[in-house]
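Here it is, the structure in full.
Every protein chain except one is present and positioned as in the full complex.
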Amino acid sequence: MTGIFAGGLIIIIVLISAGHFVISRIKPSLSQTRIFVGIYLLLLIFAVAAFYCLDKTGSALVLENRGTGENEFQRFLETGRVEYLKGLRKLGRWSFTYRGQDLVLRSADKEHFWTTVVVERKEAGDETIEVICYTTGLQLPETDNPPLVKLKDGQLLLTNPPPVEINFYVAGYDFTMTQFTAGIDANNVSHELAQSILGNQIVLVRLPGHLQLIVDETVSVVEQK
Amino acid sequence: MYLNADDLTPLYMQVAEWLELEILNGSLQSNEKVYSQYQLAEMFNINPATAAKGLSLLAEQNLLYKKRGLGMFVAPQAKEKIRAKRIKENLQQLVLQLVAEAKRLQLSQAELIAMIKNVDLPKEE
Amino acid sequence: MKNVECNRLTKKYGSIYAVNDLTFSIPENSITGLIGRNGAGKTTLLKMLAGFLLPSGGTVRILGQNPFNNLQVAANLIFIDDELALPENMNLGEILDTAATFYENWQPDIAYGLLDYFSLDLRSYYQQLSKGMKSTFNVILGIAARCPITIFDEPTVGMDAAVRKDFYRALLKDYLQQPRTIILSSHLLGEIEDLLDSILLIDAGKKCLHLSMDELRSYAVGLSGNSKLLHELVKEEDIIFRQQLGKDKIYLVVRNRKIDFSAARFKGLEIGPVPANDLCVYLTAKHKGGIDDVFKHS
Partner (left out) sequence: MMSLSTVNLLTNARRQFNYKLKANAGLFVSLLAVQMLAALLSANGTVSIGWGTGNSVAYLRLISGDVIIIFSLLWAFTAGLTVAANAQRYDFVFVTNRLSSNLSSMAVLFILSAGGGVSATLCGILLRAFLIITKDGFIFTNISPYVLLIGICSAVLYSLLFSAVGYFLGILAQRNKAYAILLPALFLGLLFVEARSVGGTRHILSVIHFFIRESSLLIFALKILLTVALLYGAAILIASKMEVRQ
C-alpha cells in the first residue's frame, strides 16, 4: 500500500516539475490574462446556472433514496409475490384467449430464457392467459427492452429481447464534498448502482387455475405462493 | 551652450571667464542681476555647485555683489576692473609669448608690429 | 547632514574581498560619481547602500539608518542598475503606473514625457527592448521617482552617445528642480565629470580617493622633460604614472605637492594639468607605466 502510495507521489512530483516547466513558460500579457480569465469566469457562471436550471427529472437518479434491490428481489424469488418489488414498471402486456387443457412454456429459440417467470393462478374456467413484463429498472428508453411473447400450438413462446448495452455516466460528489458530507462518492458506487439502474425484469404469467403447465428446461419459473 | 570640455582650466573658472566676457561686451550691465547658479548649471550642463563656485570667484574679486534673497548683481565698476585685470593678466602674458615666439623665429620688432596691424578681425555682432 | 555614511564597510565572498574597509560619507543634495574599473566592487558597494546585500563587516547608514531590510530607507531610495527584473507580462505603461503607487514624489509628466521623447512605446514589453532601450527605461524610472537617494549603477550601458548626453542633461535638469543625493557609478569619468560634485574612486574594493571635482583637478600635475632632471625634482612615491617619451625624455604624472617648478621651467620642463579621467585610470592601474610595462622587455 505504502509502495503504491510512494509510486504515486513520485508520479505527482514528476507531474509537478513538468507542469511547473510548462507553466513558467506561459507568459500572457496582463490584458490577455484579463480576457482569458473573464471568458472563463463567464463560462463557469453560465455552467453553474445551466446545471441548476436544466430539467433533470427525466433521468434523475437520487442515489440516496435508491435501495439495493437485492433483498427485495430475494424475497420475491422465495414467494413469487410481485408486491415485494419496489418501483415496478410495466414494460409490456400480452393477452391471449386459450381453451386448451395444458400449456407448454418454453423459450422460442432453444436458448435459455433469461428473465425469471412468475406464474400466478387465476380462478378456474377463465379462458385468458395474461403475460405482463415488469422491470425494476429506471425509465429510460434503453432499459425498456421487453421480451417477445407468442402463443402458438399450445405453447407459450418466450423470446429473449435483442441484447442491449447501455452506457451511463454517473456523477457523484467530489472528494472535497464527500469528506464533509455523508454523500455519494462516485468512486464508491459499485455494481449495486448498475443493478438498480438496469433493474430486474420479470415476466408475470397469469394462467387460468385449471390449466396444466409444462415448463421446458429453458425457462425458470417461480410459482407464486 | 557648452564649455570646452577639453580645456583643462577648471570648469568654475571657465564659468567665471564667460561671465567676465558677458560683462565686458555689455550683455550684463552694472547693477543688473546675473544668472543664478541653477541657470548657469542648466546653460552649461554642469553641476550647480561648480557654477556657484564660478560666481563666488567673481564675488571675491568684488566684480559681483550679493543682495540677500535676490541673488548676485554686477558691481558698478565691474567692467573697468575686468578690463584692467585682463590687460594685466591675459594680454601681457600673451604679448610676452608673442614676443618670445617672434624672437625664436628671429622676427624684427617692426615686422611683428606690422603683422599685428594687418590682423583683420571679423566684426563682432 | 550626511545622507550616506559607510564605516569600515567590508563585503567578503569566500576569501575574496569585493569591498574592503571602505569609510566615506556623502552629504545630502549632491551628485557623486563612483568610479572604478570593472570588478572594482562598485556594484557590491551600491547594493549594500541600497540594502540588498548584508555587509560582512563595518556599517552602512542611509539617512541615519541601516538600509538592510529597512522599509523607511527603501521608501526613500531607488536603485537602478543596467537590467531591472521587471515582470514580463506588464507593459511599460503598466510598470510606470505601478511605480507611481510606490514613490510619493513620482512625477508622471516627466516619466511619460521622457518615454515619449526617447520614442519608447507605452505598450511595448521590457524584455523585448534592446539593451540600450532597457537602460533608457531604467533611467526614466530613476529620474521620475525623485527619491531623496537615487543610485544609478552603470546606467548608460548600451545607450548611444546622443541618448547618453540627453540622459545626463535630463538628470541635471531634474536635479536642479529637485535637488537630492545622487550616486552615479561608471567605469569612465569623462562623460559625467561636469555633473559631479565629488568623486569616489575605488580600486579592488578599496577607497582610492574621495575628493570634490576641483580637488581632483589639482590633485596631480603632469610633468614632461629630461628624465634625469625630473627624477631629481620628484620623489619616487609621488609618481602616479610614468611614460617614456623619447630617448631621455619622460612624462610623469605626480602628486601635486605645490612644489614651485618655475625654476625648472627654464630647463625645458613642461607642466600641465592632468585630465580627471586619465588620472583615475592611472590611479587604478596596476603598473605605473600602464600597458607599456607589459611590452617593456620584449
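In this document, chain identifiers A, B and C correspond to the written order of the chains, with residue numbering beginning at 1 in each.
Throughout what follows, a residue touches a chain if its C-beta (ideal position, glycine included) is under 8 Å from a C-beta of that chain, and two chains touch if they have at least 3 such contacts.
Please read these numbers as outputs of a predicted model, since none were measured by experiment.
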For the full complex, can you list every visible chain touched by the one that's not shown? A, C
Which residue from C:Asp81, C:Glu154, C:Asp174 or C:Asp197 sits in contact with the chain not drawn here? C:Asp81
Given the contact definition stated above, which residue among A:Thr79, A:Gln155 or A:Gln195 touches the chain not shown here? A:Gln195
In the full complex, which of C:Asn29, C:Ser124, C:Asn226 or C:Asn277 touches the chain missing from this view? C:Asn29
Which parts of chain A face the unshown chain closely enough to count as touching? 2-3, 5-6, 9-10, 12-13, 15-16, 19-20, 22-24, 26-28, 30, 32-34, 36-37, 40-41, 43-45, 47-48, 50-52, 54, 56, 59-64, 114-115, 138, 140, 142-143, 145, 160-177, 179-181, 183-187, 189-191, 193-195, 197-201
Those residues of chain C which, in the complete complex, touch the missing chain: 1, 28-29, 47, 52-54, 63, 69-72, 74-76, 81, 84-87, 89-90, 94, 98-99, 101-105, 148, 178-180
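One rule holds in what follows: only the chains that are shown with their structure count from here on.
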Roughly how far is chain A from chain C, centre to centre by C-alpha average, rounded to an integer in Å? 84
Could you please state the distance in Å, as a whole number, between where the Cα atoms of chain B are centred and where those of chain C are centred? 32
Roughly how far is chain A from chain B, going centre to centre by Cα mean, in whole Å? 110
Which positions in chain C are in touch with at least two other chains? none
Which residues of chain A are in contact with two or more other chains? none
Using the touch rule from the top, collect the residues of chain C that touch chain B in their complex. 30-31, 168-169, 172-173, 175-176, 179, 193-197, 213-214, 217-218, 272-273, 275
Would you mind writing out the residues of chain C in touch with chain A in their complex? 88-91, 94, 125
Chain A to chain C touching residues, read off their complex: 27-30, 33
